[in-house]
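The complex appears here minus one protein chain, its other protein chains still in place.
On to chain A.
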Amino acid sequence: MMNHSQAAEEFTHDVDRTTWHDKTLWFVREKRDKAVFQIPEWEALREAASRIKHNALSNLDEYLLEFEQNAINNGVKVHWAADGREHNEIVLQILRETGATQMVKSKSMLTEECHLNEFLIEQGVDVVDTDLGERVVQLAKEPPSHIVMPCIHKKKEEIGELFHEHLGTEKGASDPKYLAEAARQHLREKFLTRRAALTGVNFAVAETGGFVVCTNEGNADMGAHLADVHIASMGIEKIIPKAQHLGVFLRLLARSATGQPVTTYSSHFHRPRACQAMHIIIVDNGRTTQLGRPDFRNSLKCIRCGACMNTCPVYRRSGGHSYHNAVAGPIGSILAPNLDMRKNADLPFASTLCGSCSNVCPVKIDIHDQLYKWRQVLAAEGYVDSSKKQGMKVMASVFANPKLFRFSGKAGRTMMRLVPFSVSNPLNPWYKQREMPEPPKESFREWYMKRSSKEQ
């Protein structure tokens, strides 16, 4: 597997595509800015959301049980899954009990995290993702590259090609309206014939036992309303205490995500319709471990808006797939090491720590500070490359010793002046696309010493 830096290098080789990707996502960031600057109390809303989540995380045990009890009272079956495997087994069992071999799914990053599709397909279940973007990446046999815009890495011409191959659209057609209509017709047939539907959960309300699913395409509703069985999968951190808190989160979510005032559909589910079964699967999958890490527990406040990705200058120029994790970008980089430190040790370093992510975060997660802290943890646990560690040791000893620092500095500058090739060569990553600074004959200190001696 390529690490982030290698994958990003490959991504940037296509200069025009990188430009396009960067501009497309920056456009979304600008839309977000326009939307939030219309809300004078925006920063207060963020603070409120952050505190509500703080309360929810601090009392998760009580809120989850309250939610479960209320959901059961509403006629919903509630399941608990310790990890992704358990979650997938529960889904399969529900499908088997229903006798369903086909299922429609609407957006759920949790099921991406659990690799549900791969699991169900192995078990002979046909799963169709019904969000347009999700369907596109599913047809392309790729993971989503963004949590809100899963196929943002694909140009419309590429989607046209994919639809031509799989949905029989005209060759060469790339008109978004035409392609969306083709997908609509294709998906309609799936909605009408599938007996089971799975949705994600954006917010689960403890006091009512209900949950809210936010989409722009209405596909969650279409799936859930037509199926005999509705399965809703949620991470334990999706809980909020009261229904009134939705008034905070729904205002923040879509504005942060896409610059819309609210998602087209904010669907509130409380109980199954007559003759329908409704299941909720509450999943941990590493979340309690993260909750137990004081420096990183705030990452569980995330409401999956993707604003940190859109604003991240590194994400925009490296693409979501370079993060090799279901959730990419800055938030993915603080969540992923919790799941697997070795595999994801590169991610907290895929950042300049510029801090823009923390500023756009609607629940005020200190993302860039957590990136810094993960670096310390990963280094302490031995997951940082040993050559880098040795280099840092040498650097630390030079900086702790003023004479050695001055000697090395002077020697280095002399070397650069006399033998420029010693640093200006292709083995120096700096020099690949940048000139080295021109080394001056004297350092500031040398100049300062001369000046002081003249004055005396």
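The definition used in the following text is that contacts are C-beta pairs under 8 Å (C-beta built on N, C-alpha and C of every residue); 3 or more make two chains touch, one makes a residue touch a chain; residues count from 1.
Note that in this section contacts and distances are computed from a predicted model.
J.: So which of "NADH-quinone oxidoreductase subunit N", "L-lactate dehydrogenase complex protein LldE", "Branched-chain amino acid ABC transporter permease" or "ATP synthase epsilon chain" is the UniProt name of the chain that got left out?
T.: "L-lactate dehydrogenase complex protein LldE"
J.: Which of these touches the unseen chain: A:S267, A:T311 or A:S333?
T.: A:T311
J.: Since one chain isn't shown, list which residues of chain A touch it in the complete complex.
T.: Touching the chain left out of view, chain A contributes residues 4-5, 8-9, 11-13, 18, 22, 26, 33, 36-37, 39-40, 42-43, 311, 313-314, 317-318, 349-356, 358-360, 372, 375-376, 378-380, 384, 388-389, 392-393, 395-402, 405, 409, 412-413, 429-430, 432-440, 442-449.
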